[in-house]
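Only one protein chain is missing from this complex, and each of the others stays in its spot.
Here is chain A:
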Amino acid sequence: MEDYHKPDQQTVQALRNIANRLRINCIKATTAAGSGYPTSCCSVAEIMSVLYFNTMKYRPEDPKNINNDRFVLSKGHAAPALYSMWMETGFLKESELFSLCQVETSLEGHPTPFQKQQFVDVATGSLGQGLGVACGMAYTGKYFDKSSYRVFCLLGDGEMSEGSVWEAMAFASYYQLDNLVAILDINRLGQSDAAPLQHHLDKYQRRCEAFGWHAIVVDGHSVEELCKALSQARHQPTAIIAKTTKGKGIPAAEDKMGWHGKPLPKDMADGVVKDLQARITSSSKRLYPATPVEDAPPVSLRNVRMPSAPSYKPGEKISTRKAYGMALAKLGRYNERVVVLDGDTNNFTYSEIFKNEHPNRFVECYIAQQNMVSVATGCAARDRNVVYASTLASFFTRAYDQLRMAAISESNIILCGSHCGLSIVFSSSPPSPRGP
């Protein structure tokens, strides 16, 4: 393992300043908009600062660069925290942040990939889905692109109750996604009540370890501890379990129920901002993110076509599910960025034909359809792959929220549902008429 180089005091102070500027920006933006989640942003201030200005390798002027480390804000209601980081890099202007949520603005209340939000790969806000998407991105990075970029996903403790999070946890360790880091913002409080495990960080740690992850507990407001934890490479996916305080930096709201989704009234905001500004020391050190390793292969999905016409004869008998499997294998033969996912039904959907011919591009997602759809969305992000995901048609109902969010994310995933309708009863059909 590499030696860890502690950041010097100047860097530490600069990171603290960025965190406090994040708090100021989020409070001002949400107060101006009259809506938003400032206390949810305040708990992740140090986490975001360290990620964006110490840990992640990316080109700030080119958010969609294929070599960049990826970041998924699963706790999407902390969107102003994300925007604040892109303001800090210079990509966004201050005026854009303070027009948050207005009709003309390009900055939505929760992240969406529309217009100027090029730094957003997938829409989030419906909780519990970001980690599955991050798994798809990490799987692509490790097995399809075979490159150095890492994937970071920030989750809240409230959303850890979603089963889809644990589907993703199981997937990540099964596929040894050691390029994936999940940061859990354990700020104790949910929306209307405390999260069930409150500040029992040991319980979170044991659950993550039980799911095959390496889990590190840190003080989520200590820049030094975060820097160290995030720099450690592992042979498994890593969970940074960050003990934080909801509303940190807003004395009246720190660790208190009743502040979720509440912007500060103007007078209060002014006072808090003044105090936070006083904590920002003038640091001579300007921080820049490290440049990424440039080893992701260039990919174009423009000409994904069949090499030849279908070879069936009129009158020949075949089910559309079997012909689907054959078509996939044929398309995959001549297009190496076609990838296929299935939920332990490949012998029913006939995606097994693709699997047998192109095993390295088939991803078994097991009986976890919500995760399969999220992983598909992650694999399709940044136009890295043409993704087909199949299972029995009825089982897609389970993943309806993930499908809805894929559409909002402007994703191009392709789903195939087999065994549609009553006709699943037939394997051979009633006698067919002559063709036209």
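Criterion: a contact is a pair of C-beta atoms (placed from the backbone, for glycine too) under 8 Å apart; a residue touches a chain by one contact, two chains touch by 3 or more; residues count from 1.
To be clear about the criterion, contacts and distances are computed from a predicted model.
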Tell me the UniProt name of the left-out chain, picking from "Actin-related protein 2/3 complex subunit", "AP complex subunit sigma", "V-type proton ATPase subunit a" or "transketolase".
-> "transketolase"
Among A:His110, A:Lys330, A:Lys355 or A:Arg384, which one is in touch with the chain left out?
-> A:Lys330
Of A:Gln118, A:Thr291 or A:Ser423, which one is in contact with the hidden chain?
-> A:Ser423
Residues from chain A at the interface with the omitted partner, ascending | 301, 304-306, 309-324, 326-328, 330-331, 335, 338, 349, 386, 388, 392-394, 396-397, 400, 403-404, 406-407, 410-436
